[in-house]
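This part shows subunit A:
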Amino acid sequence: MSQAVTPYLEMSQAIMDAGGEALKKCYQCGTCTGTCPWTPITHFNIRKLIRFGQLGIDGIEEFMWGCSTCKYCVDRCPRGVEIIDVVTAIRNVYSGGGMLPQTLRSFVGSMSARGNPWSGDQSKRNDWAKDKYPLFSSDKEYLFWTCCTVCYDPRNVRLAKATAEILNQSGLSWGLPDVEVNCCGESLKKVGDLELFERLKNNNLQYFNKKGITKIITVSPHCLSSFKKDYGGDYQVVHFSELIASLVKEGKLVPRKDFGGVKVTYHDPCYLGRHSSVYDAPRAIIASIPGLEFIEMGRNREQSMCCGGGGGGLWMEKLKGERLSDLRVEEALATGASVLLTSCPYCITMFEDSIRTLNADDKIKLMDVSELLLESLEINIDEPVADTCNV
Partner candidate 1 sequence: MLKKTAIENISQLAAVLMEKGTLLAPVKEVSCHNFAEISDPQKVDLKFYNTLMSPKSAFFPHREDFVKYKVGKPLSEAEHTILNLKPAFLFGVRPCDVKSFEIMDIHFNAAGIIDPYWRARREATTIFGYAYDINQPVDSADFYNTLGIYAADPEGSDIFMVKKDKELLLKSITPKGEKLLAELSALEKASSGDEKYYEDYIKKGKDYKTRFTCVDSEVIAKKIESIFDNTDFWTKMSAACLSCGICTFSCPNCYCFDICDDTLFGKGTRSRVWDACMFTDFTLEASGHNPRTQVYQRLRQKVSHKYSYHVRKYGVISCVGCGRCTRQCPVNIDIYSIIEAALKA
Partner candidate 2 sequence: MSFEPKILGIACNWCTYTGADLAGTTRLHYPQNVRVVRVMCSSRINPSFIFRAFQLGADGVLIGGCHPGDCHYNTGNLYARRRLATTKKILEFAGLEPGRLRVEWISASEGNKFAEVVEEFTMQIKNLGPQSKLKIQQ
Partner candidate 3 sequence: MSRIGVFVCHCGLNIAKTVRVSELAEFAATLPDVVVAKDYKFMCSTPGQEMIQHDIKQYNLDRVIVTACSPLMHEKTFRKVIENAGLNQYLLTIVNIREQVSWVTTDIEEGTAKSKALLNGAVYRARLLAPLTSRVIDVNPDVMVIGAGIAGIQAALELANTGKKVYLVEKNSTIGGHMAQFDKTFPTLDCSACILTPKMDNVLQHKNITMLTYCEVSGVKGYVGNFDITIKQKARYVDHSKCNACLACTEKCPGKGVSEWDEALVKRKSIYIPFPQAVPQKPIIDRESCTFFKKGKCRLCEKVCEQKAIDFEQQDTFIDVKVGAIIVATGFDLMDTKPLVQYGYGKYPGVYNSLEVERLFNSAGPTSGKVTMRDGKEPQSIAILHCIGSRDKNHHEHCSRVCCMYSLKFAHLFKEKTSADVYQLYIDMRAAGKGYEEFYNRLSEENVKFIRGKGARVTESTEEPGRLIVEAEDTITSKFMKIPVDMVVLSPAIVPRAESKDIGRLLNLSTDKQGFFMERHPKLAPLSTMSEGIFIAGVCQGPKDIPDTVAQALGAAAEALTIVVNDKMELEATTAMVNPASCCGCQNCVRVCPYGAPGFNYEKRVSEINEALCKGCGLCASVCPSSAIIARHFTNEQVLAEMEGLMEF
């Protein structure tokens, strides 16, 4: 069989038209591949993906799902190529016609049919709250945007409750969205379904406009990034940790419980860190909690490693040995910490999985920063929480 290929520039143009314009700037130095966390453990090669895209070479589809949009390569790229846009565009162009991996089909299907990725009933979006918290109305200052994952995923529901409870303590004026809203669509966009993403976005924007929303708090860094960069509405949006860190600083929230020297480490979620440049707020909250010994992992802040859950990775199966979350949990274990903290529901899901498969449940406990804070505020979320993330 001939090894010769012919450039297929129409395809290349299609990628550029789908938002991958930056493609043409790449000079193939390989910095991205060298930086990519997947390079050492999988066959995914981001530079090659771009190269194939530049010339429209066949075979590109085989490795286009490898990227988890952690943005490490984008920050390092000497040409300023918006690589995530390229990946998104390639997925958009090629994922039609049955190219979507099986696991992502149910994800996209649920998004399309129910407006959330977890096949949850839209009307039950706020069931976790048990009417304990108010819905947003025009007299409220903030809309507290709960991610679909914290609304429907049983492990992450704990996050919803913890954050809501802390907000209640904070004295801020806030409310939950009505059930008519849907997923922010961030992962869906990265998976390449730009058309469906537009639909979700417009539905949410309509809600924001109707309600006159001017300030939004998000639990998930993914929603944060989407509202900030993809939506372009006239509102301010902050991550929960940013807001809470400032309240802690002002003394409006005072962590009391002393943990007596327990060692903790913190994982920077890609979408909070590199995507939104929030590094200090969660650390400030951790520092405010008495009796913690905080240890940084080797790769932290701007250089943090990805959990693998972004860019649709949360809904894709990875073989053992090809999971970033496993590596990250091992890194956390190596610090000697007994609590691994993070501040993203996707990271929570990924790490819970890894801790279980690595049989490390007894060595390390996974918590969201808000959960730890809640504990330190000495507030109990009354009912027992299901300790599973199976849906």
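Points to keep in mind about this one:
In this section, a residue touches a chain if its C-beta (ideal position, glycine included) is under 8 Å from a C-beta of that chain, and two chains touch if they have at least 3 such contacts; residues count from 1.
Here is how the candidates were picked: all candidates are chains of the complex that A comes from, given by their letters.
Source: prediction; values computed, not measured.
For subunit A, the touching candidate in this complex, among 1, 2 or 3, is 3.
Interface of subunit A with candidate 3 (complex): residues 27-31, 33-35, 39-40, 45, 47-48, 75-80, 302-303.
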